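There's a structure below that I have some questions on.
Here the complex is missing one protein chain, while the rest keep their positions.
The first chain written gets the first letter, and so on, giving A, B and C; residue counts start at 1 in each chain.
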Amino acid sequence: MFYRQAGDFKTTYRGDIQTFPLRQDRIAYYLMLAFAFLVVPFVINDYWASAVLIPFLILAIASLGLNILTGYCGLVSLGTGGFMAVGAYACYKLMTAFPDLNMMIVVLLAGFITAAVGLLFGIPSLRIKGFYLAVATLAAQFFLVWLFNKVPWFYNYSASGQINAPERTMLGFEVTGANAEPAVSYLFCLTILTVLALIARNLTRGRIGRSWMAIRDMDIAAEIIGVNPLKTKLSAFAVSSFYIGVAGALFFSVYLGAVEVGEVFGINQSFLILFMIIIGGLGSIFGSFAGAAFMVLMPVLLKNIMVGGLGWPTDIAAHIEFMVVGGLIVIFLIVEPHGLAQLWRVAKEKLLLWPFPH
Amino acid sequence: MGARAAAQSIDQGAELLRVDDISLSFGGVKALTDVSFDVLRGEVRAIIGPNGAGKSSMLNVINGFYHPQQGEVWFAGSQRRNPKPHNIAHQGIARTFQNIALFNGMSTLDNIMTGRFTHMKQNMLMQAFWRGPAEREEVQNREKVEEIIDFLEIQAIRKTPVGRLPYGLQKRVELGRALAAEPILLLLDEPMAGMNVEEKEDMSRFILDVKDEFGTTITLIEHDMGVVMDISDRVVVLDYGRKIGDGTPDEVRNDQAVIDAYLGVAHD
Amino acid sequence: MKKLKATLLAIAVGGAGVLMSAPATADLVFPSLSYRTGPYAVNGIPYADGYADYMTLVNERDGGVGGVKARILECETGYNTQKGVECYESTKGEGALVYHPLSTGITYQLIPKATADGIPIHSMGYGRTSAANGTVFSHIFNYPANYWNGASHAVNHILSENDGDIKGKKIALVYHNSAYGKEPIRTLEELSAKHGYDLTLIPVDHPGQEQKSQWLQIRRERPDYVVMWGWGVMNQVAIQEAANIRFPMENFIGVWWSGSENDVIPAGAKANGYKALTFHQVGTEYAVFEDLKKYVVDAGKAAGNGDQVGTVLYNRGLYAGFLTVEAVKKAQEIHGTADITSEMMRDGMEALEITSDIMASAGMSAFGPEFNVSCDNHGGPGLGAVQQWDANAGTWKLISEFEPSDMDVISALITEDSDAFAGENNIEARKCG
Partner (left out) sequence: MSPQFLYTIEVMLNGLMAGVMYSLVALGFVLIFKASGIFNYAQGVMALFAAMTLVGIQNGQVPFAHLVNAVFGTNIHGFGWNLPALFAIILTLGVMILFAILVERLILKHLVNQEPIILFMATIGLAFFMEGFGDLMWGSDIKVLDVGIPSGGSLWLEDKTIGWAAEGSNYYGMYIDKLDIVATLVALLLVITLTLFSQYTKTGRALRAVADDHQAALSVGISLRRIWVIVWAISGFVALVAGIMWGAKSGVQFSLSLIALKALPVLILGGFTSIPGAIIGGLIIGVGEKLFEFTIGPLIGGATENWFAYVLALLFLVFRPQGLFGEKIIERV
């Protein structure tokens, strides 16, 4: 009744292809953007910024990246953790080699380096498909982690092999290191995420996005209409790795501050990001956000309820947390196999018709 | 000069495509043996023959899925050397499939927009910015696609995911996707298989309209003899991978070899 | 855009969570970043139980420390660094006095954060070794012993068994291929130059369930001694494999994280004689255990299942609790207030003195070495001992006194590494004394 399509006619194709064709959606979008940029930084406390929102923003970038590869181009990858590690180590090397470099540039360069590595590991995708490819990307995962652990140059020959993010600034504000204001770090990540999300949206709605989806849906037919499979798959690998590399760089420098590669960027990280996009919705920008939010917030929420609220022992709470998250994944799949994004779409369609269902 | 431009400059009625002595086999099984024929610009050329005669294999050779062990393919006056299917698309050859090969995850509109792939040039950077050239290109191509949607009378299903469409409409969307490429040569693999009479009539009308309105050269495989004889200018007949007849529908209909090998055998 | 819808949702949902957490009261707050789940739960449980039980004991028996009750804030990390950050951020606001991060990875992350927040960290027998340099790491403590001490203890033990001459002996280091496992390498290399033994490095990748290649290599090269820096399932498999190739167990020495009951029990009788380093006593022959039984276990207030009392890692948690409480007492004494802050706690830790009298009065006579902490030395003297497994009795036994390590070698390494850290992070070394 309040959410209406009526009277919102499109007179140009330009109007029809915009991201939010409905005016109400558009207004809501701008309001939220304003809220995130102008209100949230001034009201959140350290806990919310450092422990919940920053990881959410960064993992949303990573899941956007993986969604481009897996959701849009149909190539299942389990090497996300390894590629995030590439971003993190590239970031570390750049930070220590060029201490005066603007942090934004460092992060973007780390992304490009990861994109190059991603291209390399994307080559076998031309021949290997489906789960075989998924398992094959594990080769990248394990090899990269091993490499960063083994070659001392990557961690500047430090005694233990850990890498630590030194303090770096952006426009005079510290964004990394212990003295960075969480709100500033939050804004830094939010800015990057917003820009990258817009770019992801732009790439996926145009020629390149359609060529990715064509390869995903039916590679033979895609070829027949002129899509070069190798170039298309590699471009998906490169773009996806760029996002994941940026996420890795931020994960290390802004969020954690110190990283041990095997622990932080291990296979668990790869699976976590994959869970995010599947739960959120494959081939959906919104799904990437929803999935990241679900996987970051759900455990925190459950923990707060069970330990903070009900006062249960932490181990029982942790076990039940596993069971609930696992159970929810299954239930979601049964209710809506196409993820939270589809659930959201259906809800909106219903709302459009409400209260007159026919 | 690219192959597409070369093909474009060929006169109506002149030779657009020629296959010479094509032989193709899969691990000892011969699919095609010494097949030769030509396709003239602007005509509807049909390939007929019983099941397993090698018709689809012939189309696959033309658009580069299979590379024949022997023989030459000439397109727009130059010989092709084992190109990839996506190169062929850029030369101006489009096709549809016997079993529908649509992009099931996308809407009708997106499927047909994807068909415009060879006509869109903006690079990734421009796409990422969107505003400006990329958006302009998108809108221009959208206009073309809307023309095709109007032409095929599928306005109502524009935003429907193709997976949900009935069979007949899916066939039509697939034709739309092929047309969106503005092909010079259009290959249709059994465009009317599985359709009822009404749908077949619609499809025949579309094929003839394509030929007349866009001047597209069409090569099609079809089982329904009536349709083939009605809409095609010339017919090639294959049997067991060999060419056994070639000519106008009337010539073929009266060719004794064709009658023996084919018309007397299958009626589907 | 859509993200923000999610964010909004997050805030709404999370708001509910925050409302539910308990309000802060005037307590001594000790967060316990435990891991009772995940691949290392086996080791995390006894440690967390020991730490919590000691605090419960202090509350029940003594009415708290200086009249103020201790409160344990347990937060489950699952040995996962991300959850570690979440735990730190969610507990630091409650007046946390000191963190035991219980994982080298989490320690590394918390070092800059906690320093900036003015909360001390006590990484007891793990974490960043060079944090022993108090002039650079003002808020980080790793007394009574660190990994480099441990490496030296192992070599010293080997020296003592060979009358001080190990020239030409072969020592193999089997290590978890991670930051933790790589810690002793530098020290062992320096010591090898000094004592003339051959060092072979044998990494084992996480998790370490398959170690055939490594032990075949050891069997072939027949090192005189094997030193192990293992963790989790790697320990159990290594000890099993060592027994299988009939490597003499008494020449097999693990670090203190490779020396719990969990590590030796799966190998059964074959593990008899296996040695491990330690910096505290084993067993339950101490007065404190009677109190624990009376005030905690029998009162039904034990943490976890209450079935871990007296195991090696339980004792370590207990010892950590003891050292923490003593530091609180010191801080209360220095600042003349019972209700201390984290900065006061830091002062207390820096001035900590553990004497035999203090240990005796806590019912833990000679449970650990005597030592002092100072402004420039946050690592203590680095005393350690060797314990040995008796498979028949099913108990560990100390076979040496708490002995010093080769501080000449180690001090130089600590200075070098902490200076590098200070340089990378623009830290001005404090002046002490």
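Just so we're on the same page, a residue touches a chain if its C-beta (ideal position, glycine included) is under 8 Å from a C-beta of that chain, and two chains touch if they have at least 3 such contacts.
Everything numeric here is computed off the predicted structure, so don't read it as measured data.
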- Across C:Ala116, C:Ala193, C:Ile245 or C:Ile399, the one contacting the chain not displayed is C:Ile245
- Which of these touches the unseen chain: C:Val204, C:Val227, C:Val288 or C:Leu318? C:Val204
- Out of A:Cys73, A:Leu190, A:Ile278 or A:Ala292, only one touches the absent chain, namely A:Ile278
- Note on the structure: In the whole complex, of C:Thr56, C:Gln236 or C:Thr324, the residue touching the missing chain would be C:Gln236
- Note on the structure: Cross-chain touch to the chain not pictured, restricted to A:Val107, A:Ile267 or A:Ala292, is A:Ile267
- Message: Under the stated touch rule, tell me which residues of subunit A contact the chain that is not displayed.
- Response: 76, 124, 127-132, 135-136, 138-139, 141-143, 145-146, 150, 220, 267, 271, 275, 278-279, 282, 312-313, 315-316, 318-330, 333-334, 337
- Query: So that we can see where the missing chain sits, which residues of subunit C does it touch?
  - Reply: 36-39, 41-42, 45, 177, 201-207, 209-210, 212-213, 216-217, 219-220, 222, 232-233, 236-237, 240, 243-246, 262, 265-266, 268, 270, 300, 304-307
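Here is the rule we go by: only the chains that are shown with their structure count from here on.
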- Query: Taking each chain's centre as the mean of its Cα atoms, which chain lies farthest from subunit A?
  - Reply: B
- Query: Rounded to the nearest whole Å, what is the centre-to-centre distance of subunit A and subunit C, using the mean of the C-alpha atoms as each centre?
  - Reply: 35
- Query: How many Å are there between the centre of subunit A and the centre of subunit B, using C-alpha atoms for each centre?
  - Reply: 41
- Message: Suppose each chain is reduced to the average of its Cα coordinates; what separation in Å results between subunit B and subunit C?
- Response: 72
- Task: Specify, in ascending order, the residues of subunit B that touch 2 or more different other chains.
- Result: none
- Item | Interface residues, subunit A side, partner subunit B - complex | 12-14, 16-17, 199, 202-203, 205-208, 210-211, 213-214, 216-218, 220-229, 235, 239, 283
- Message: For the complex, give me every residue of subunit C touching subunit A.
- Response: 1-11, 13-14, 16-18, 20-22, 34, 36-37, 41, 45, 74-76, 78, 80-83, 85-86, 88-90, 92-93, 104-105, 108-109, 111-113, 115-117, 128-130, 177-180, 182-183, 186, 205-206, 304, 413, 417, 420-421, 424-426
- Message: Under the stated contact criterion, what part of subunit B meets subunit A in this complex?
- Response: 63, 65, 84-86, 88-90, 94-95, 97, 101-106, 110, 113-118, 120, 122, 124, 127-130, 134-135, 137-139, 142-143, 146, 177-178, 181
